[in-house]
Each structure stands twice: as structure tokens, then as C-alpha cells.
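Report on one structure; see the data block that follows.
Only one protein chain is missing from this complex, and each of the others stays in its spot.
The first chain written gets the first letter, and so on, giving A and B; residue counts start at 1 in each chain.
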Amino acid sequence: MTELMHRSEVAVSVELQTPDMTLNIGPQHPSTHGVLRLVAKVDGEKITEVEPVIGYMHRGYEKLAEVRTYAQMTALVNRIDWVSGFASEVPFIVAVERLTGIEAPERAQWIRLILTELFRISSHLVFMSSYPLELGATTPLMWALRERERVLDLIESVTGGRFHPNFNRVGGVKPAAGGGSQTKKISQDLPAGFFDQTRAAMEKVLHVCDELDELVTGNELIKARTVGIGIIPADKAIEFGLSGPNLRASGVDFDLRKVEPILPYDQVDFDVVTAQGGDCYDRYVCRLEEIREAAKIVLQAIEKIPAGPLQAKVPRILKVPEGQVYVRHENPKGEFGYYIVSEGSRMPYRLKIRSTSFSNLSILPWLLEGQLLPDLVAIMGSLDFVLGDVDR
Amino acid sequence: MAYDKGITFPFAGIWKGMWATLKALFRKPPTVFYPEVKEVPAPRARGVISLDTDACTVCMLCARECPDWCIYIEGHKEEVPPSKPGGRPRSRAKLDRFDIDFALCMYCGICVEVCPFDALFWSPEYEYSEYAISEMLHPKERLTEWLRTVPEPPALES
Partner (left out) sequence: MNFWLLLLVEVVVILVVMLVGALVTIYAELKISAHMQSRIGPYYAGGKWGWAQPAADGLKFMQKEDLVPAAADHTVFRLAPYIVIMSALAVWVVIPFGPDLVVRDLDLGVFFVLAVSSLSTLGVLMAGWASANKYSLLGGLRAAAQLIAYELPLLLAVVAVVVQAGTMSLNGIVAAQAQTWFTVGGIEISAPFLLKGQIIGFVIFMVAAVAELSRIPFDMPIAESELTMGYLTEYSGIRFTMFFLGEYASMVAISAIAATMYLGGYWVPGLPESTLNAVGPFVLLAKVAFLVFLLIWFRWTWPRLREDQLQDLAWRWLIPLGLLNIVLAGIFKVVL
């Protein structure tokens, strides 16, 4: 019965010469996750060659960083991968902290952990809504986004912003509302009712994961569209530099939260989700399970968070001493790192961003060769990249 | 993760999916009927920036630190009579122009944080869209009006 839905082999007679058609899956397209252009040579419905053309969203982050202070850059780096905003701020701030030798207090690190995991849930819920939509199932879109609103409300109650929290400061998180004598006393700690709201929100998130299991994961039509499609073997995944759920779905057990934690992940109990096989269905299932694991982490972190100050003592005008550092962290999409070269001034000399989606996208020409057009959409969706991350 | 990838005849997954949508059909939707009903944003929500002109000393720190350079400040120095007789006259800075261009502002909050004199505050007001982009430049008077909407800071988690 499993052969029912596998691709039927069609033999084409060699005498019939049909030239390939060049199809421009253009920058404006409903399912390219942004402005990605794929120049595809298509033979009927089969793709023979694909060339991704990127750069439509290049905003010049690395050049911008040369003329902005570290405080201003903190407000800007969460816009690189806007779906997982906080998780892009954390490695930047930790890199600056390593250069200056300041360490964040316990409570600040736990707050960073909670916010990172909330953003992980938010990013994977966006995947849950957009991936079935690309395959044609239109209902999970609304259900996943409905629960994401609760998570975004939580983030807004703590930081003030839904997508761009701008909550990290060198030496911890934002301690007070302002710099004046009155506003210095208004602490930006977790507001009252946060723990109860978080428990309620996590319950709803876990409930919607179960609903999505009913509607999407067990659905035979989804399995027919994603099982056996776009298989990435483990060695190819490592060769192309994939990371995150894409890598773990191919069977490689590598999670930066366990390997190189920059936040107190060793004090929280969670599993690294891997799957064997590396096809689109495995990548989908990995992300669904990661939502559950992230909810588990948040619920544990709420119990374990210690009391304490929100920021270490930091001079008013921050001059970072000379040096170089590379810090990487587990973005919801994979490995996200910053390489900072500092010459001792208020602004970085050079900021290099190792973005996840750029490396995840590099596998497309190899992976899409010989696939059918509808499978192109399924595969691109399962890699879950964001163009802002690719082009910076 | 062990998930069953096979397809078996009674197609159980398809019927479960249909049951899930049927249940959803009879649930009440969580829609909020904006603009008749409005959700109240969190007290810390970054909606609009308000200015307390009495506290501002024209130190220009906010205009300098803004990543987008969207704050325009002009001021001049005034002579104020001495506080006690026989003293020399003091100079006090007076604010002429303080505009924030909300079409450029990226709502990062750096200006509110660096102000050393309690002059800038966040307010969760968000309904100030205009038809002309020049109207998005809020002058001093309008910024002072927003001060009325600044909420009390929320109580903290114990």
C-alpha cells in the first residue's frame, strides 16, 4: 500500500527531443519565503537545473555595524532574522560581554533563556502555519498563528516589543526604564502575573501541537507529499553546512544548546530531537517536537529562575577593548554566530554574521536536481529559511 | 523520533483530520471586533514616545544616540537672573524645537533609556496613522500630549 503514493516512473522515448523551458520562479512568489529568485530549467514538470539568485533583500548589516555603536547594533540585530528576534540578539551581546570581560548575573541569563525559548516556539509555529499552506492545507495556518499571538503577548508584556524585543544589554538585560532619577527606579523585571500567563500560554501551545498532530501529522495526504521527498543524507548535510532541525532530521545529533551552551541550558532537562531519514516529513516532525521541548524548558525555567540583579555594573560609555571573538548559538533555524573584531572604540571594526539560512539555502541546487515542481515547493518550505537571514 | 510514515488502507489520519475541523467549526472564534472592541496592550508596549518639556535640558543625548537620527532638536541659551542678589546670572537652555519623525523611528527605545533627566516616556498608544507622511513628524506640542497616555509601570513578579 505504501507504493500507492510514490512517484511513478515514466520512461520518455529518447527520439522525442523537447527543449528545456527556463522558468523564473521569481522574486514575487507566494511560497519562496521572501524575495528569493530561482532560475529553473524545467523539462515538463521535472527540474533539470536550479540556480538561486539572492540579494534582493540585502540591507548592508555588516557595513552598517561599522558606523553604529554596540548599543545601537543591539536594536538592529534582531531584525536580521525577524521571526526569531531575541535568539539573534543573544550571541551578539554575549560576544561583546566576552570581549569586555563582563559577565551577566544569574537572573539575567535565565530571563534570556526564557525569552529565547519563547521565540523558538514562535518561529516554529510560523513554520507550522506556512508549511501546510504550501502543501494546500489551509486550516493549520490560522490555528498555529492563533497560539502564536499568546506567546507574542507574553513577550510584549516583558520587553515592550512583539517581534523586536531589544531587551539585551551588555552585562545582562534591560534593568530600568530610563536614565533619569525617577525612571532609573522603574525596574524592567518580569511583570506581575507573568508566571501564570506563561503556564496558561504553554498549555494552549501544547494543545495546539496536539491539534496539529491530528490534522496534519497523521494525515495520509501529507505523508504522500512529504515522505521520501528531498532526502538529505547525513554526510551531505554536514558537507553543505546545514544546521538546526534540518541537520537533526538527517540523524546527526548536534544541538548547540548541549554542545556549547552560552545560557544555563545545562540546568534544564530537555531532549534533543533527531529523526532518521532526512526527508521533508522528518524535518516537519522535528520542528513539531521542538515546540514541545521548548514549552517544557520554559515551564522548568519559570520554577528555577533565581532572584537577583538584572544587569552587572557597566560603565556609562562603553568602550570595548581590542580583540576578536566568535560566538554562536542555536537559533530556531540553526547555528547563528557573530564574529566581532574590535579596535577599542565604541563601534565594532568589523562584524561578520554567520547566518543560518544562507548555509541552509546552499543545498538547494544539489537537492532540487531531478525533482518535480510541486516537490520544489515542499522541499523549500521544509528547509524553513527567511530571506532577511540569507541576504542580511 | 519514531513516527509512523506508512499509509494503511482505512486512512485513519484523514478521518481524524476531518473530525478536528468539524470540532473547530462549532467553537467560538477568538476574534476581537476592532474598532468597536479594542484589546488593551501591555503597559510596557512601545507605542509612541512622549516628552516632558519641563524636564528637558537640551543635552542632545537622545538625538545623538538614535540609530536612525529621527529626533530633531533646536535650543538656545537664555540668561536667568541670579538666585541670590550679587550673584552672576546663570544660563539655562531653552527648548525651541523637539520633533520625532515616527516615519523613521524604529521604536528601539534607546532615546528613552539614555535620557538622564526623566524627559522621555514610552506610551502604549498606537492609533496615530496618517494619510500624509509629513504628518508623522510629531512636534513638541503633540509629544507633550502623549504624556497623558503614559501608564503606571506594572507591578513586578514577586
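Note that in this section a contact is a pair of C-beta atoms (placed from the backbone, for glycine too) under 8 Å apart; a residue touches a chain by one contact, two chains touch by 3 or more.
These numbers come from a predicted model, not from an experiment.
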Point to revise | Residue, one of A:L141, A:A192, A:I231 or A:A312, that touches the chain absent here | key: A:L141
Revision key, fill the gap. Out of A:T116, A:N219 or A:S359, only one touches the absent chain, namely A:N219
Check your understanding: Which chain B residues would touch the chain omitted from the figure, given the whole complex?
Key -> 14, 17-18, 20-22, 24-27, 29-31, 33
Practice item. For the chain that got dropped from the picture, name the residues of chain A it touches. Key: 4-5, 7-8, 10, 21, 23, 29-31, 45, 132-139, 141-143, 146, 215, 219, 221-222, 224-225, 372-375, 377
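The definition used in the following text is that only the chains that are shown with their structure count from here on.
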Revision key, fill the gap. Expressed in whole Å, how far the mean CA point of chain A lies from that of chain B is 26
Review point. So in the complex, which bits of chain B are touching chain A?
Key: 1, 3-9, 11-14, 16-17, 19-21, 24, 30, 41-46, 55, 65, 67, 106-110, 112-122, 153-158
Revision key, fill the gap. Chain A contacts chain B in the complex at 1-2, 4-5, 68-69, 71-72, 75-76, 139, 143, 146, 153, 156-161, 164, 166, 174, 177-183, 186-195, 211, 214-224, 227, 273-275, 277, 281-282, 285-286, 289
